[in-house]
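Here the complex is missing one protein chain, while the rest keep their positions.
Presenting chain A:
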Amino acid sequence: MKNFLSGAMRAPRHLATCAVAALAITGSATGLAAQDREAVTIGYAISKSGPNAGGADMTVTPNYELWIEEVNAAGGLKMPDGTRLPIEAIAYDDRSSTEDVVRAIERLATQDKVDLILPPWGTGFNLAIAPLMAKFGYPHLAGAAVTDKASDFVERWESSFWFMGGSHDYVSAFTEILVAEREAGRINDKISMVSVADGFGIDLVKAARPSFEEAGFDIVYDKTFPPETSDFATIVSEASNSEADTFVAFTYPPHSFGLTKQAKVASFNPEIFYLGVGAGFPVYPNIAGGSVEGVMSLGGIDPNNELNSAYRAKHEEIIGRAPDYWGSVLIYASLQMLEQAIERVGLDKEAITAEISTGTFATVLGEETRLENNQLRAINWVGQWQDGAFVAVSPEGSEGLAAVQLPKPNWD
């Protein structure tokens, strides 16, 4: 019955599609055959206004602009036959509204008929467009989206790729450090934890509770606050009375900054001070008045990785400011993978999807970056400010990861 219905619906649509296609070809140049094309059109919809604009403008948009500028400066995207085609970018504002981002993707796919679509910022927005990207067959390189369900999503939407990991990954890497520190006798087994009542904060705190408790920690203070909160005096004083050596805050930039300032004012200096998004922004040391040594958060970089250092220098040169220490490099790496996939297989969307899924690429993350089950797993999960840089850390340190340095020194 269902098949019959959809078949019946499709039949008139085919005719209509033909008519529309004919119109489109006469009306625009995008319908030209591949050998005649003069450029590659790449579209994206991003939050330029509204509550998401800040995050998008930190992590996503600058990397799109940087990459497009770099590619075009080199003459364009390299095709398998060695020729180069410049990128023509089409950028829309989704006004931080999911209805608008969905419509913008429809517009890019069916109206502008772009060759490729780059994803928007945020977990919710990437999920909102995922069904459309799969339907139109575009590879969906979901960069700024933290989700534990990536393994389900790659089955649901076969052309989707997830580059930022999930809450469990971040939390379990951090728990490992906590356990090592406790065994070394540097911290007690109490944790005070706060989170922002938003998708990000709740997702992480939900993963953190069982993870900390299974590792034998006692969560003595556990509070969720609304995103509009700007006064953190109560939270900091309650956390400092809780006798926990570890303070964890799953927060967004305004809260991370506010908590830092309040902690300094109240001389709240726990052995471990871990914050959410914002603590890995280049602007964070200025906000904290310089004394950020020992502060921990998600992400981090390897300061000895020359590829990454070159990327950061280039970002500063072209965009005029440094990238953040977490998501930016992942977004940029996803674009490099896209670029190299095109060089190998051309502009066929299906072939690009297959290549990204199985190929090995040289990116800012390393000479041999590849995806596992369509997800990037070579992510730095925990970072710490050490000597003015936000470096990726692990309990003992290993290749590419520094040893974590605890307890955190005093603020001053």
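One rule holds in what follows: a contact is a pair of C-beta atoms (placed from the backbone, for glycine too) under 8 Å apart; a residue touches a chain by one contact, two chains touch by 3 or more; residues count from 1.
As a convention for this text, contacts and distances are computed from a predicted model.
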Exercise for the section: Just go with whichever of "GDSL-like lipase/acylhydrolase family protein", "Putative ABC transport system permease protein", "Dehydrogenase" or "Amino acid/amide ABC transporter membrane protein 2 (HAAT family)" UniProt uses as the name of the absent chain. Expected result: "Amino acid/amide ABC transporter membrane protein 2 (HAAT family)"
Exercise for the section: Return the single residue from A:98, A:151 or A:357 that touches the missing chain. Expected result: A:98
Problem - Given A:73, A:184 or A:197, the one touching the chain that is not displayed - result: A:197
Completion exercise
In the whole complex, of A:106, A:158 or A:189, the residue touching the missing chain would be A:106
Exercise for the section: Can you work out which residue in A:172, A:224 or A:357 touches the chain that's missing from view? Expected result: A:224
Completion exercise
In the full complex, chain A touches the hidden chain through residues 9, 12-13, 16-17, 19-20, 24, 48-51, 91-93, 95-100, 102-104, 106-107, 109-111, 123-124, 127-128, 130-131, 135, 156, 197-199, 201-203, 206, 224, 226-227
